[in-house]
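We show some of the complex, not the whole, and keep each chain where it was.
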Amino acid sequence: MKRRIAVVVTARPSYARIKTALSAMEANPGIEMSLVVAASALLERYGNASSVIEKDGFRIASRVFMLLEGETPQTSAVTTGLGIVELATVFENLAPDLVVTIGDRFETLATATTAAFMNIPLAHVQGGEVTGSVDEKVRHAVTKLADLHLVATQRARERVIRLGEDPGRVFVTGCPSIDLAAEAVRDGANVFDPFAFGVGPTLDLSGPYLVVMQHPVTTEHAKARDQALESLYAVRELGLPALWFWPNPDAGSDGTSKAIRWFREHEAPPNIHFFRNFPPLAFLRILNRASCVIGNSSVAIRECAFMGIPAVNIGTRQQGRERGSNVLDVSHDRGAIEEAARSQIGHGRYPSDPIYGDGKAGEKIADILAEVPLDIGKRLPY
Amino acid sequence: MKRRIAVVVTARPSYARIKTALSAMEANPGIEMSLVVAASALLERYGNASSVIEKDGFRIASRVFMLLEGETPQTSAVTTGLGIVELATVFENLAPDLVVTIGDRFETLATATTAAFMNIPLAHVQGGEVTGSVDEKVRHAVTKLADLHLVATQRARERVIRLGEDPGRVFVTGCPSIDLAAEAVRDGANVFDPFAFGVGPTLDLSGPYLVVMQHPVTTEHAKARDQALESLYAVRELGLPALWFWPNPDAGSDGTSKAIRWFREHEAPPNIHFFRNFPPLAFLRILNRASCVIGNSSVAIRECAFMGIPAVNIGTRQQGRERGSNVLDVSHDRGAIEEAARSQIGHGRYPSDPIYGDGKAGEKIADILAEVPLDIGKRLPY
């Protein structure tokens, strides 16, 4: 009998971090995969991952609306509670043998709690990393609720084991997002006009250009607006064509969004085009030809390590995450951001670094999930 | 300005494990304490802790009904989700500087998640222990969400630190339940007739007698009924007067409850009286004069270590919990239970062992909570 696996995707970036594993699970004869799409992954405001998912050929088994309006710490809590209530009904109907949750967004704690309390074995993709903000609490709490760990790096594996998990249940697979990066590197042709999307001027991408992704940092959410403005001014000052990708629905993203709206209205930057919704592969092809990536997204640290794209990482959000030589860290200061970017652009492309995966993570994950013995009992070994 | 501390109590046994700390917080001039009573602590079926709490002189700031009927793994999940939704509103209204959660019952994950996501510092009482069942996952997940740890034993402290917590934020206080045990030992007079409560025959407690507390083990809940019957037959066979205290609302307790009802109806045991609701101090006074305690409650391991009461611990529920010399472990087998109980009764009282506390935990907890710097940022140190 096929093993029934339910994968819960709650946001556009999480989809990119599981997509090749989903394909590999569908191709695996030992797996019957059900895809649950939830939270911001269903919403146009956040890039409507669900329509991308369907265009990619996946069937959505269940849609879970759970994201509260308001983006305050309180709504993060209520969203998570609501998610548990709804996912319990979904899991009851799907009756999976195994649930998969991805990453460290706050909603993943809903998936993890529901599976753990319903005695369904839980696999966690991308545990064992270290960053700032509430994600840090969520990630390790999910590790303690999970029964199986599919981590991106060797150091992540060591951390999960130090957290008390059974070494026999912690697997280094690399991150599936690197599989997509590998695909974009292999077939780099950009078949598609980004300026059919987003708002702002049409830009010339035949020469050097920048990619920007900046998320609010949850526990400092009052400062999100000011931090975004520092980056906006720095990028305008750099003058190069810049493609700016909109943040995720963390508590506080309204601050970042407001900064962007205000900046567009009052400063009308001639070199920045803003995007919300973007097919992952097209994004990676654009990234693959960028002169520098700026912001605080983990993409700069993971995908760009593999691709060798120079990166300027701003602020504390990625603090503690392992990084290759392609990353320069700066604070939220427009001068510092500009200077670091100029230095990185001058340096040019770095050699590829497989720290976050060698491009075959999806297959490895599917093979492990199809074969590994399932068990929900565990006990701290120390 | 006083520090505002909200303590969430979700079950009768948790109340016993925080009561002396509540009194000490009320007496502490630096603390303004709000008591939130939730879940089974509000319900008559589970001993109506809320009326005990009020009789003890505490004011209840908010009552949160969240426990779903049904006691299945699915209802544990829904209860937790619902708890998060309701506690978010409660915390928004109380606006505490610090939230306190106790122990490892599944609902404590609701308290912990809500506080963590609302950026309210979280203190966890009684982390760092090791047991079987889903409690194990809950306990350590709560540790990873908490900012402050008040643990019962030295080994618990070591474990919490190995889980990556800052040693400066992990305090050994002992367990407040031992404070109550100390009080019962100091003033052992039983001023009160237990047989005004519960159902079953009136028993003679002037000679040797037994105390029984058996909980279902969540991840084996189909077996709960059979396991309870083994104990019921063993206790009837022992023949001594026995006071049997009813289980908590874990998933599966219906199996245990059904066993008890069936046994009473069909076997009418002449030596067993069954209780649901019992004032903690009165319970401890009874416990303090018992010849042996039987079952799988942690009381046998904690309070009875301090008191020196011989204990027969059945099955896997307390596996991994540190124990003194007063405990004999057996499997769910009526013969083995009976034999171990006879041996323990023959042995008689053990010397007091301060492993779980010296009787001053409540005061220590209040002092720490009043003074310790509050902070919600943390990061795995390895």
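Order as written gives the chain letters A and B; numbering starts at 1 within each chain.
The rule is simple: a contact is a pair of C-beta atoms (placed from the backbone, for glycine too) under 8 Å apart; a residue touches a chain by one contact, two chains touch by 3 or more.
As the structure is a computational prediction, the values presented were derived from the model and not from experiment.
For this homomeric complex the structure file specifies 4 copies in total, of which 2 are displayed in place.
To be clear about the criterion, only the chains that are shown with their structure count from here on.
If you average the Cα atoms of chain A and of chain B, the two centres end up 40 Å apart.
By the touch criterion stated above, chain B contacts chain A in their complex at residues 73-74, 76-78, 80-88, 91-92, 106, 109-110, 113-114, 116-119, 130-132, 134, 136-138, 140-145, 158-159, 162-164, 218-219, 251, 319-320, 376-380, 382.
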